[in-house]
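All protein chains of the complex are present and in place, except for one that has been dropped.
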């Protein structure tokens, strides 16, 4: 039971990171972006490449940090990967979404994101191969947190959770204390009014893509650390991340964070009643339940 | 020669079945503006429903009710309709992205359940034990395939005529009105949510028919047949044909299915053996490029909807 809860929190942190960017984009640009989860894949693979590069260029960095399998090279690689993934998100917007948007084809955006997801996922498969990969070949054993009840956790997972919580705390400070944070929330809530209030919407859209891409990259790396890296990360996580945004209410950043944890925990606790093979269906059940019971999610506001 | 003809019969049969599904999607997307990200689920519900209801008794999984074939097909279509109704009721009164996400989700869940529920649908091994109707009379060979193709073509034509009439009817105009301007439609006293639900379920039932025929044709269905890839393919067919235009949808189906099978054949024939594993990835990239490229450069499709002058008559 407690092990499932712990696993749920660990995966929940990853979903939250993915959902923050998605919920903002969905609300501001008014479309369900099916390619958002592919940013996690891009992030995971970009970090893999940078990590290898740093280990070759600067062997000093190849040492593991304490009990983790993570190296300083990987930490640096993550930072670069976040920047690169954010930049790809901006690029996708330039190449595809903005052009569809400017044609006034709002409904077609969803469709474009489907096509883009298909392209990104399969190009990654072609470039890096369809097999799974790992950041480190060293086996890091799970640490026994307690024997009764038995609780196992990998040090990497704890580090990832701690980093996620730290980033969320930083994000919270920015959102609740700075004018930039107010502007970000303002844009998420009401893009038209934000413009009227002197906020440059185009610039904010770029910032939101950068931020969403960066956080998605982090989520991708953390997922790769606790599981493995494969071209289907995006395919497997797209539905749980959507579920997180819907649980939290589309447009609510705090809702996305909470939604991620709720979906992660619920999906793991569902394993008590369902055989594990059915876990990919759980996010769908959560989505339908929320839409029937509380269609605007926990924090969302009605909007047609 | 007979080989070529029998291949053409095979190709035309599959393409015509897919065209029926594309017509169903056209009702949802082209005429009503409803995004269905889970075509594979409704198609699959039709296939599984038909095979379970019409199959012979099997050890190990549900089915073998041995229903009279047309009844089994109707049952499959009803299964697709019920699935659509459940998703529709939950989402159609909400903003449009909820429908997109939920339909995508239902397809993921459908495939997942079919893959795992051995007792219900045979699990990953798929559903066996279905006897194609009239097999005793027509045998298993070329004659049967020709006869089956004729049945499929008749049903394709029937679906086409049904949809053309529907689109031309007051209900069809209402769909367009809701797609163009929901508030205006509501002010006319029509409930957009109910009208959209009707269109959505009808489209799904048509996809269910396509699935039923597909399952019948192969006398077999497995989770491999209801992967999200199918949804993407059907989408590409519609957008190439031109959303809103039924004739274009059918042409688009043949074009994309032709391109898909041709590219699959070319890759298996000419690509180096070590690249064969990646043939699928290359095809998916191509499908993705077709979708994105059409949206960017020719959103009205290759065969766009004939210009319909608005009933209100501007100005």
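Quick notes
Note that the chains take the letters A and B in the order they are written out, and that residue 1 is the start of every chain.
The working rule: contacts are C-beta pairs under 8 Å (C-beta built on N, C-alpha and C of every residue); 3 or more make two chains touch, one makes a residue touch a chain.
Keep this in mind: contacts and distances are computed from a predicted model.
Per the UniProt record, the chain missing from the shown structure is "Branched-chain amino acid transport system ATP-binding protein", taken from the list "Caffeine dehydrogenase subunit beta", "Branched-chain amino acid transport system ATP-binding protein", "Na(+)/H(+) antiporter subunit C" or "Fe-S cluster assembly protein SufB".
For the chain that does not appear, the touching partners among the shown chains are A.
The residue from A:1, A:192 or A:273 that touches the chain not shown here is A:192. Listed here are the chain A residues that touch the chain not shown: 104, 179, 182-183, 185-186, 189-190, 192-201, 252, 301.
Please note the rule applied: only the chains that are shown with their structure count from here on.
With centres set at the average Cα position, the gap from chain A to chain B is 32 Å. Chain B contributes residues 33, 35, 37, 86-87, 90-91, 93-98, 100-102, 104-106, 108-109, 112-113, 115-116, 182, 228, 232, 235, 239, 277-278, 281-282, 284-285, 287-292, 295-296, 299 to its touches with chain A in the complex. Residues 26, 30-32, 34, 96, 99-100, 103, 105, 107-108, 110-112, 114-119, 121-123, 125-126, 130, 235, 238-239, 242-243, 246, 250, 275, 277-278, 280-281, 283-285, 287-288, 291-292, 295, 303-304 of chain A touch chain B in their complex.
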